[in-house]
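Here is the structure we will look at, set down as structure tokens.
Only one protein chain is missing from this complex, and each of the others stays in its spot.
In order of appearance the chains are A and B, and numbering begins at 1 in each one.
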Amino acid sequence: MHLVYPLVLAVLLFGIGLYGVIARRNAILVLMSIELMLNAVNINLVAFDMYLRDTLHAGQALTLFVITIAAAEIGLGLAIVLMVFRNRATTDIPELRELAEHKEGSV
Amino acid sequence: MSMSTAATATLAVTKVDAPTIEYGKLSPILIIAGVAVVGVLIEAFLPRPARYRAQLTVALVGMIAAFGAVVWLARDLPDDHRGSVTAMGAVAVDGPSLFLQGTLLLIGIASVLLIGERRLEPAGGDAFAPQAAAAPGSQQEKDAAAAGWTQTEVYPLTMFSLVGMLLFPAANDLLMMFVALEILSLPLYLLCGLARRHRLLSQEAALKYFLLGAFSSAFFLFGVAMLYGYSGSVSLDKIGVASAGAMDNDALLLIGLAMVAVGLLFKVGAVPFHSWTPDVYQGAPTPITGFMAAATKVAAFGAMMRFFYVALPGMRWDWRPVMIGVAIVTMVAGAIIAITQTDVKRLLAYSSIAHAGFILTGMIAMSDAGVSSTMFYLVAYGFVTLGAFAVVTLVRDARGEATHLSHWAGLGRRSPLVAGVFALFLLAFAGIPLTSGFSGKFAVFQAAARGGAGSLVVVGVLCSAVAAFFYVRVIVLMFFSEPKVDGPTVVVPSVMTTAAIALGVAVTVVLGILPQPVLDLADKAALFVH
Partner (left out) sequence: MNLYAPILVLGGIALAFGVVSLVMGALTGPKRYNRAKLEAYECGIEPTPQPIGGGRFPVKYYLTAMLFIVFDIEIVFLYPWAVYFDSLGMFGLVEMAMFVAAVFVAYAYLWRRGGLEWD
């Protein structure tokens, strides 16, 4: 298979994730979009690994690390989102504006 | 028959030599990792009242031991000051990594002293929520506070973060760099959300930091994948060899370079990737802000220098102009936006952005002097920042820390000592002679000028002048205005915060008056292993 196919797929996936991070308001959806971006990276890594016939399989090894660290990251992220949700009953990012320039005097 | 051979062929794996790891050379990192794991065990098995002392003791002893290990490794460096790589080339043990690890451990010791402070809250306890999972104002939280519970998980989290920081500047391949980046970031995200006062602000800071941090690490990773695709290896040395002969328009290399740089610039808080800095610095518990501001910068600049100096020296004509632009924008934006700030923590945050620009100036010099001056600046900046945030924890009113600048009016008349110490730190930030800030700025500007980035130096000096204006404004406010009637009071801390502030003052003064020994040390430690 030509290297271009997985790379284009990865770029598309990364682009969808990027769009999601920028356009979505809900923190959970932003988290999911970040996951898409990480998975795009995984596709790239595995594709390069096979294409380069890397005897050390650095690409695949890195993929394993990305998967595990992404799981840890999501666990932690959900914990933070839940904590915020319990206190405010919302996870909409635009609602979170306690920390902003115009309200600096309110602290 | 054909089936069995085919089966063996698929199962047969290339024989590899078992890797070796020289544990001794990794000892500073391993000691702190061990301390963090022991910290988790203390949380699991020790009764609540005993945890605080145990955690504090283990963390401090561990960091001192790790610092000893760094000194021991530094003595073992060969005479030409070239280091070596260990763990199959994944970790570099050379001058810059040892110098920065030593700095990080000292900053870590001072930070843990600040984190452990328990005299400041009138109701007792430290700067952290008694029970982070309980909703603010809930009965559950009140019970936890009444029972005197504290979230002693803070210590292992800090230690885990420190492990990542120690590993980050030493990481000699991109895989290790990514792992270190995440180990240092993940605990920090949590720590930001644990403040005792202003819980909502603190949690919001944690969420923002987390989302933006995860976003930037996705960029970093995409860049790593591109560089791997380009060079066939994640090792910085091999990328360096491959990129040395690069043609002008190699898309994989350029995209990879740009995206990894985005991830690293985010961590140091350079413009245009700085938007998280003021919010997070303001919302996080102040001891954590101090730790984060000082230590993350040290670690991230260390990693950034290694990345650019080892992996991409051949590409300097491509990345230098961009980085010069980033440095200029960072200095200008940091200095100018800081003028309009009315909150001390936000002010220090913008000042840290401006300083990221100054530090970039040294890095861009692309010479040994650039490395040594950057490392010197990091030491000077780290201790001043930590000291300044430590002072912020002391000025309090009924609602906790009084961070609004108007509350600081006339502080110099009420508590000349604390205001004087803060003024010293501000003068160091401004780069006034006889403080560490001046020596640091002088060193990086000199290196940049010799490295052919004269324009950068001009902008840097101008920005320093602008920045000096708002630092001096705060000093004037503290000493020459009438104190408010209901103004904040300065709480007398325990010996721990006092020690942390004293360390900050000592480093600031000593590096201001007698910078030469540390400059020499940084000079000797300026060679990256290839």
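Basically, contacts are C-beta pairs under 8 Å (C-beta built on N, C-alpha and C of every residue); 3 or more make two chains touch, one makes a residue touch a chain.
Computed from a predicted structure; not experimentally measured.
Spell out, residue by residue, where the missing chain touches chain A.
Here the touching residues of chain A are 61, 64, 67-68, 71-72, 74-75, 78-79, 82.
Mind pulling the chain B residues that touch the left-out chain?
With respect to the unshown chain, the touching residues of chain B are 2-3, 6, 13, 15-21, 37, 40-41, 43-45.
The criterion applied here is as follows: only the chains that are shown with their structure count from here on.
How many angstrom lie between the centres of chain A and chain B, each centre taken as the mean Cα position?
Chain centroid spacing, chain A to chain B, equals 23 Å.
Which bits of chain B are touching chain A when the two form their complex?
14, 132-133, 135-136, 174-175, 178-179, 182, 186, 189-190, 193, 198-201, 203-208, 210-211, 214-215, 217-218, 221-222, 224-226, 228-229, 232-234, 278-279, 282-283, 341-343, 346, 403-404
Applying the document's contact rule, which stretches of chain A touch chain B when the two form their complex?
Result: residues 10, 14, 17, 21, 27, 30-31, 34, 37-38, 40-41, 44-45, 48, 51-52, 54-56, 58-59, 61-62, 65-66, 69, 72-73, 76-77, 79-81, 83-84, 86-88, 93, 96, 98-101, 104-105, 107 of chain A touch chain B.
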